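Missing here is one protein chain; the remaining ones are kept as they sit in the complex.
After this line comes chain A, so read on.
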């Protein structure tokens, strides 16, 4: 690269030399550029337009990395570096041509994307520069315009990648913002806003009208892309336009139109999830606009609100500002049919209530309440004022009324469109009002209207400019820009403005005549005395009232519950809201505090009503759990009050809770709702919890049972004792699967839980201590019996069959072994119990050696060898045998420990059986007499010794046997020297 350096700094010269030398290693060149950037980061004053020009030369380098560094460096200097704005503007002319080349010809998508985004950042700067220097910036503006055209062409090219489109959207956002005018109700301060206002009226290069038209065409083009682009590009457009809406609210309306169009014709090219994402993006942007204080009073605010509702915003009312939440409730009410929708000429901005639809008794009540709150003095004053006014009006009525003017008539007839209101508001404050951006359909409609309109409409109002057709489907801005704007044939904007202005002329409102006031006398109002009802009528009314409440509750969709915790049913006449919870509360209180229970008949009615509620809850327990809980809370509270007043009172809570449980439990399968229900009822008693046994005994619903009991133990400490009692009893259950589930549930709390952990430990120790007893302890009653928790006969019957057997020992050991795996020191307790038990029991315990070995592991086994008490030798031997049988080669540490303990305690030869095969040759020969000594002429013992010999002679997988058969035979022949009798030697 031939570089004409104008830089005086030698360091930069050297680095650029190195970076531009294509013969050098790629890494060295990159490092040179990185070093250069480090210098610039510390000494920003070194940057000047000439240097930028040299740097831009790297954009045409053959190496991708160098080109990428260059565009990154430009991004750094223009966006994050904080350089002087005038330096940046002066440098643009040197940079833009090369960046333009990159946008058009670069191969790497990544670099093109970065170049487009850099252009998005500098577009306002270019515009500012061209505005300020009208005569030396023509080249800059023309290059920038060609870049703009190139970027827009990307949307027409079928092979354009999504990433490039995303970046192009951001660039166009920048163009739209710059080429639009600032309006008074935007969120941006005019001083900081780079808009058309910056352009002098007679600028030789820039034509504000043309630029604005181009911006409108671009935004329409972007909206048209909604019908063909992917959701990625659509969401990019929506989110890119977010800041534009804040500074240029005139562009919001077309988006609202699209939403309304989507209500009936959603884009069919998008699958479900991308369409959802696109709608969501629009909803977020529109909702955020509603929260902007400047837009609160804007006429398009209600349109935005309606659009959000179309997009499903109704389901999330908390997102709306307060006034819209109120409006939403009113709309909800109307949709429910409780109010008639009466949209007048003012559209959705008017309060949607028709007072004529109110029921007469309600109106009378309201008037009565209002009058009660007004002091008599004020009423008298008001009465006098009314009488005076009536007299005055009567005098006026005698005069002739002038006919309304044409304008007044037209205005009163015309339906006010909120869009037009917006334009009217903007008009007086803006010298030339911003055009309302319209969609293509709308323009066609207006064209038709304009052709029908007469010149006599209002010939004094002149359009300020007459734009060409800017609403093409595609992004052919070049075409739009070349249309001769002086030709007045296309009058769309013209017509629009004319119509707007006709509407916008402020006219005095005619003074409406007040309605004639009837003269009547104010008299004190007295309610008639209440009608007396018979008991039967009362009870029938109550039954019907409850039935009605339940019917209303049933009609509410269960789906609504998930979305909002408390559904508002209606607004009462006193202005308070009636929610679903309150409905439940009302029904519950009617049963408890609402009825007089003095007579037997009343009590019977009350029970009937409770039965009615039980039936209602049972129909759909899952969705009516809330109702059930509200009811039981109320019953429990009422019981506690009644008991404090009268100790002989029979509480209802337990009776009815038990009745409900008895009916739902046989069929219930939904774990979450049942458990949650038991966790939330106000009080649990042993009898109630005892019902969980039904689940625990059912193999299909056992997990639900254990889950429930575990949650109750965890979250309801008062009911923990009796829940623990059940759980621990199931840890000794005969069925291995049930027992296993109970043990794993209990194990959760061991050893960490400070209260439950010790409880489990003491129960496990107690259960192994019971092994010392002659008979197993009586079995826990695992059955649930209605009204007879402890049926002694049943327990006795089962216990007659009970004698210690292997299964009993196993179930008493399981929980203990399970906690031993977490706390190994407990294992010593088993040994101390083992030595106290009779021989038969010891045998049964030893049968569980495989489980124990698994529990204690090698460390426990070593510890056992070193510490076992006298009398536990067989136990230890069994453990050793099990372990060595399981392992191909036991660890040397175990063999050595066993060897030394056998020596120390002088243990019998049978202790050598499991480990002798792992001794060395000399040791085997030395210990062989001990083995032979165990032979007692029985077949069983002979078999054992035979197996030991086989083990000694079998070579391990990766080695040779420690002793050969011939050596063994020789050793056996020399036994007599070791004091072994000849008989035993021969047997050996």
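Here, a residue touches a chain if its C-beta (ideal position, glycine included) is under 8 Å from a C-beta of that chain, and two chains touch if they have at least 3 such contacts; residues count from 1.
To be clear about the criterion, contacts and distances are computed from a predicted model.
Asks: The chain that is not shown, which UniProt protein name from "Armadillo repeat-containing protein 8", "RNA polymerase II subunit A C-terminal domain phosphatase SSU72", "AP complex subunit sigma" or "Aldehyde dehydrogenase" does it carry?
Replies: So the chain that does not appear here would be "RNA polymerase II subunit A C-terminal domain phosphatase SSU72", according to UniProt.
Asks: For the full complex, which residue in A:71, A:240, A:546 or A:894 touches the chain that was left out?
Replies: Selected residue, touching the omitted chain: A:240.
Asks: Which of A:57, A:121 or A:651 touches the chain that is not shown?
Replies: A:121
Asks: So which of A:26, A:79 or A:832 would be touching the chain we can't see?
Replies: A:79
Asks: Out of A:276, A:622, A:905 or A:926, which is the one that touches the chain we can't see?
Replies: A:276
Asks: Would you indicate which residue among A:284, A:393 or A:901 is in contact with the undisplayed chain?
Replies: In the complete complex, the chain left out is touched by residue A:284.
Asks: Please give every residue of chain A in contact with the chain that is not shown.
Replies: 79-80, 109-110, 117-118, 120-121, 161-163, 166-167, 170, 173-174, 230-233, 235-236, 238-240, 242-243, 246, 273-274, 276-278, 280-281, 284-285, 287-288, 319, 714, 752-754
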